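Pasting a structure here, questions to come.
Shown here: the complex without one of its protein chains, the others still in place.
And then chain A:
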Amino acid sequence: MKTKLSLLALCIAGLSCTSAIAATDPAQLEQAIAKQEAELNKLKHDLAELAAHQKMQQQQQEAQAEVVATATKELIESKWNKFSFKSYGSMTYTSDEYYQNVQDTSPERRSRFDLERIVTEFGYQFNDEWDMEVEIEYEHGGTGTALEYDGFDEFGEFETEVEAGGEVMVEKAELRYRPSDEFGVKFGNIHLPIGLSSILHKPDQYLTVLRHRSEAAMLPAVWNEMGVGIFGELANFHYQAQVVSGLNSEYFRTYDWIASGHQKRFEHVNADDLAYALRLDYGNFKKGSAVGVAYYYGNTTGNRHKSNKVSGDGTVSILAVSGAFVQGPWILRGQYLNGTLSDADAITQANKTTPGLKPGNFAQVGSESEAFFVEAGVDLSHFTPVPITVFANIDYSNPLADVDTGIASKRYENTWTSVGINYFPIPEIVIKAEAGRQQVAVSSIPDTNFFALGVGYQFSL
């Protein structure tokens, strides 16, 4: 190996010697210079070519990038991108103790499944300011019932069309114009901001298996009405003000106060009496901590089909105060509802004596109604790897808190206390379990225990 390298060194040395000798000859030198010049020129030419090629390549790349950018922009502006789809739903299993009748004091345990609801929500963003949203709810997996008032039949008839066990209904169908965060307008079939269920109705937004029983015994669940509203946010204050269709007092009942008067049961919504709703929140209930106050006011007599049966206005006013504290693992939410109804006695009398209208034994309506709930939870995933939230809940409602004359029965004053868990195998799915006790304020009616399981989901595309 060494010999090889030495040989190479010798050769190189020899070569340099020859060139040195050759340089002495001018002709030879000239030739060499010319040759070098030619080589240099060739090199320059090659370089120029390379630069041109590179430039072209760069141009091509730029063009390509432009195509990609346009395509991306087009994709963003495509129809599909303006479309949104959301869905949520829940299925429950409940095991409750029931009384067969008002005489019965030995409750019987009954269990049942319920495909509580499947909700699909379609949205479309027309442009930066305008969008629309339609929410269709399938309750109890079925179709539905419509009630129609036929004024030409006999002396006016309430006709019920029963189509199947459940209900399919448009829960929301609204158009929104939102030029800025501070101000927006929505109209159509809109959610009333009265009652936290209207704001927090997805399964992962409340801790109990069923939505809060206190609110269901007093207000329409996820209350929606036809109307127009303004909304917006200013420095973490959220406001809403609405003018919407009112309630119909023909269907007010003892056990759920004005809730059954929600005109969703009718084919047409009588709009002779309108209602007004206001809400002001500091913070955002959907996102976390907040405090808020809401007020509802509206007359109901005008919306009766037989409007001459009640002389007063039948004014409903509801005050709702709510609060939520959601921080780290801690969740605490609560709401207090207080409602008053004017002409409650007149409504009771009218509902008892309207031919064909059968509130039957539940005609007596409270002049005052009251309900509250408090739910508190701890998200254990902050302390352990298990995504479980444990909670405790108390619901209280008394739709017959007071009556115009006589004394109010305590039969409808209920308190539900419970504890349970929410388990999130993945963030979009929640599995819930709850066990608790129901107390009726009548001492002769024994307390009953209940148990409930539920599974819910929610996602948005």
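The rule is simple: a contact is a pair of C-beta atoms (placed from the backbone, for glycine too) under 8 Å apart; a residue touches a chain by one contact, two chains touch by 3 or more; residues count from 1.
Following the convention adopted for this analysis, contacts and distances are computed from a predicted model.
Entry comment: the absent subunit's protein name, as recorded by UniProt, is "Imelysin", drawn from "Sarcosine oxidase subunit beta", "Quinone-reactive Ni/Fe-hydrogenase small subunit", "Pyruvate ferredoxin oxidoreductase subunit alpha" or "Imelysin". Of the listed positions A:363, A:401, A:430 or A:455, the one in contact with the omitted chain in the full complex is A:363. Here one chain is not drawn; of A:38, A:52, A:65 or A:102, the residue touching it is A:102. Contact between chain A and the unshown chain involves residues 100-105, 153-155, 254, 345, 348-349, 352-353, 355-356, 358, 360-364, 403-407, 409-411, 442, 444-445.
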